[in-house]
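Only a portion of the chains appears, each positioned as in the full assembly.
Naming follows writing order (A, B and C), and every chain is counted from residue 1.
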Amino acid sequence: MSRRSFASDNNAGVHPELIEAIKAANEGHVVAYGNDPFTARATRLFQKHFGRDVAVYFVFGGTGANVLGLKAITNSYDAIICAETAHVHVDECVAPEKFTGCKLLTVPTPDGKLRVETIKPLLHGIGVEHHVQPRVISISQATEMGTVYTKKELKTLADFAHERDMLLHVDGARLANAAVWLNASLKDITAGAGVDVLSFGGTKNGMMYGEAVVFFDKKRASDFKFIRKQGTHLPSKVRFISAQFEALLSGDLWRRSATHANRMAQLLGSELAKVPQIKLTQPVESNGVFAIIPPRFVPALQKKYFFYVWDEEISEVRLMASFDTTEDDIRDFVGFVRKTVK
Amino acid sequence: MSRRSFASDNNAGVHPELIEAIKAANEGHVVAYGNDPFTARATRLFQKHFGRDVAVYFVFGGTGANVLGLKAITNSYDAIICAETAHVHVDECVAPEKFTGCKLLTVPTPDGKLRVETIKPLLHGIGVEHHVQPRVISISQATEMGTVYTKKELKTLADFAHERDMLLHVDGARLANAAVWLNASLKDITAGAGVDVLSFGGTKNGMMYGEAVVFFDKKRASDFKFIRKQGTHLPSKVRFISAQFEALLSGDLWRRSATHANRMAQLLGSELAKVPQIKLTQPVESNGVFAIIPPRFVPALQKKYFFYVWDEEISEVRLMASFDTTEDDIRDFVGFVRKTVK
Amino acid sequence: MSRRSFASDNNAGVHPELIEAIKAANEGHVVAYGNDPFTARATRLFQKHFGRDVAVYFVFGGTGANVLGLKAITNSYDAIICAETAHVHVDECVAPEKFTGCKLLTVPTPDGKLRVETIKPLLHGIGVEHHVQPRVISISQATEMGTVYTKKELKTLADFAHERDMLLHVDGARLANAAVWLNASLKDITAGAGVDVLSFGGTKNGMMYGEAVVFFDKKRASDFKFIRKQGTHLPSKVRFISAQFEALLSGDLWRRSATHANRMAQLLGSELAKVPQIKLTQPVESNGVFAIIPPRFVPALQKKYFFYVWDEEISEVRLMASFDTTEDDIRDFVGFVRKTVK
């Protein structure tokens, strides 16, 4: 395998500035479980970026962030509406159902985005006890297909939800990439668009581990500390997550890394698009490139560059750029692709 | 607050050698979720220390390790028998019940240890569907009271369990400290004593995060990868947990750190025992000291040195040493105690 | 409302012979919870009808039967594949997910039937821990659309499941109606077709309450008594369920009642089909009639005869016949329909 591949943004390591932040945090004793100065400072930075009144809780990983955030805003007999491609539906091994008791109602969507008109047919049986009660619309931003909801699209979904006593949950494992694409602040595309609960991703933006659950209405978080602990996601030495978030959010590291990853994906996409045998299937709006590569070439390519076939049926592959992808990596890869498919 | 306190071994930071291991692991891309060379090497080290045929899975934290290990060996209608003081019962906010469905049956115990004669009265209603079915004996080694089961005590519990078609689970958040006290190998006091499933603690022995669930019979782990993922504890960049475990277990770091922490606890205990107003309540066998301090002195002490009152009723406090506790820390603390209680 | 409507077969009361059986069972004391002669006799009748080696457990209701039967054959990280119209998906308010932890994967189907070719696309990610593991195919026989799987269709699904280490679960709330349509024995269309677990309905075939969970391989039921009790479905005075099943299965009452209900549905369907404004949407194979009635006529009809609109979008209604439906009821209803739609 090549030193750097395009398999996933979590195949990358840790951004060097974050390693430094971890080292700097490794001094003396602090109280475990969050009552420490690192966590206090990181929390203030979240409030700066997302709104003064948000409540924020750090957890170990992304599936935990999604599951616990959803648990906080659902009853066990509720439905969570999501895209058929959503991480919570496809990639979390039934964790949301197991922990929340809820049903996930899925919507087929070619570009990974939910839309009001595709959600509407799911909203029946409201108030009827035989039927699951739609309570949350959960979207990924950026989507699993690399596309990005515009602020207007977000707002439309949020308004639609709120008018029906529903809430908007965002799996923001790649929220930074979306913000970069939209040239927007983090607040703009969350609080500003009506988002209720957010999983804010650290790992895919260069952290070692650690995600945040952000509540835009603090009241919804009133008992989240119990949910987090019962959900096995209260880190003891949480300062090392906090210190990474502090480093990510105190300057522009979060944006720099995401900007770079997005730019690399753009480059990769445009270069691949020039290869006649290859066809991009999605616009490149964040750090992922989706492309159909004729199946007979895939094994040879995977041998040197590990990546995932996203959709076997049409031989669609997913290629992800990360904070450390270089132009050379792309040149080498595309060169190898050209050679292989010739 | 003092730079280093005795509140808990998880108030300490990360051992410098582990920080180095993390840095060294931060090179290039590797496949996420465990199919990487770091995890392969760390796994082999677990097999060296615990037995060639063990199955080992890394998770983010200790509560997760306990809950998921227990889930793997229980049915939802089973009982887990544990000490009234057990972490799984007292400190995990009902996580075991929520995730496994099981009932925890508790045994009062002055020294944190379960014994056959105290377990026996709980074993009734076997095979009767109205009653919960005792299935697991879960102990902490070292115990929550700082005491350590001898190998013979472990064996007795394991044999007792196995004769009744039950299993022995060990919460080994401080297994290293127990091994040091017993002057035993990790294998001796686990596989060698009949343990079935183990949570092996990294965090309290100097790691940043990361624990391991070890199955001594691989067959019991046949579907644990699904349980771990559904349990939200499959780390994506797991190499950074693996690299820490590798550093801990490849040489003697695990033992060095635990030996030091135990020795510091011995020193702290013996110094405190000399203070006439103070009375140790447990023998010091690992890295914890339990002592009654007259309640009127506690607030003043806590102001300078944060620690937890373990039992309010008798004003018993818990003081923990860690890998980085120094003799000076103890001298300073004991000096301050002497001054305060005078 | 009319004395008898076509809203549902559970709007009917109890068959008089079953009331008599209940009265006859009301003599003296018997041990509660199933160790009584009524339950012993009813069990033997199930073994006669379904196979000598089946294990059978009585529960209070149909949702309980489905949920507990599914729990017995799944792990919490498994998927249950069912029709988009399945009772377990649409009408049980997320009970299966809550109690089993599993995900329900649904298949769109115009006639309520699952078919191999529509199931196949759901079978991916096998053995991959990120993804839910397909484990059970759950069908309704008769289906929610009133159609009936042929024995060959059942066999094909069962073989398909078994070849993939999956199991076939049948929600047989109306199994008697299906058997009548197929002119088959109960065994033929269950054990004989490869069914693994069955909910056998009593209530919709004239019982007051009570359903049975039948395991065609006893080994799968080895711990079901605990699952039933933990699932809150162990009736104390179970003899009154057993006595009803005994009366249903000792002679031909189960078949007589289902035959009558089916015949009434045939009559209702054929009479409605003669009304030009009305269009049947499904073949009438059991005791349900599905028909499109122009929406402007529905309220007037519902005022006199309560029934459910099955699909609002196309104004499709569901009309159910039951053991006590009379030819007069149908004549009156169809007459009223004719008058209304004129």
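Operating definition for what follows: contacts are C-beta pairs under 8 Å (C-beta built on N, C-alpha and C of every residue); 3 or more make two chains touch, one makes a residue touch a chain.
Nothing here was measured: the structure is a model prediction, and the numbers come from that model.
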Query raised in the report: Which total copy number does the whole complex reach if 3 copies are given here?
Result: 4
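The criterion applied here is as follows: only the chains that are shown with their structure count from here on.
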Report summary line: Farthest chain from chain C by C-alpha centroid distance is chain B
Report summary line: Separation of the C-alpha centres, chain A versus chain C, in whole Å, is 42
Query raised in the report: Approximately how many whole Å separate the CA-defined centres of chain A and chain B?
Result: 33
Query - Set of chain A residues in contact with two or more other chains - result: 92-94, 98
Query raised in the report: In their shared complex, at which residues does chain A touch chain C?
Result: 76-79, 90-94, 97-98, 101-104, 124, 129-132, 312
Report summary line: In their shared complex, chain A is touched by residues of chain B numbered 1-5, 7-8, 10-14, 16, 19, 22-23, 25-32, 60-64, 67, 92-95, 98-99, 203, 208-209, 226, 229-237, 239-240, 306, 322
Query raised in the report: Along chain B, where are the residues that touch chain C in the complex?
Result: 33, 75-77, 101, 129-130, 133, 223, 225-230, 234
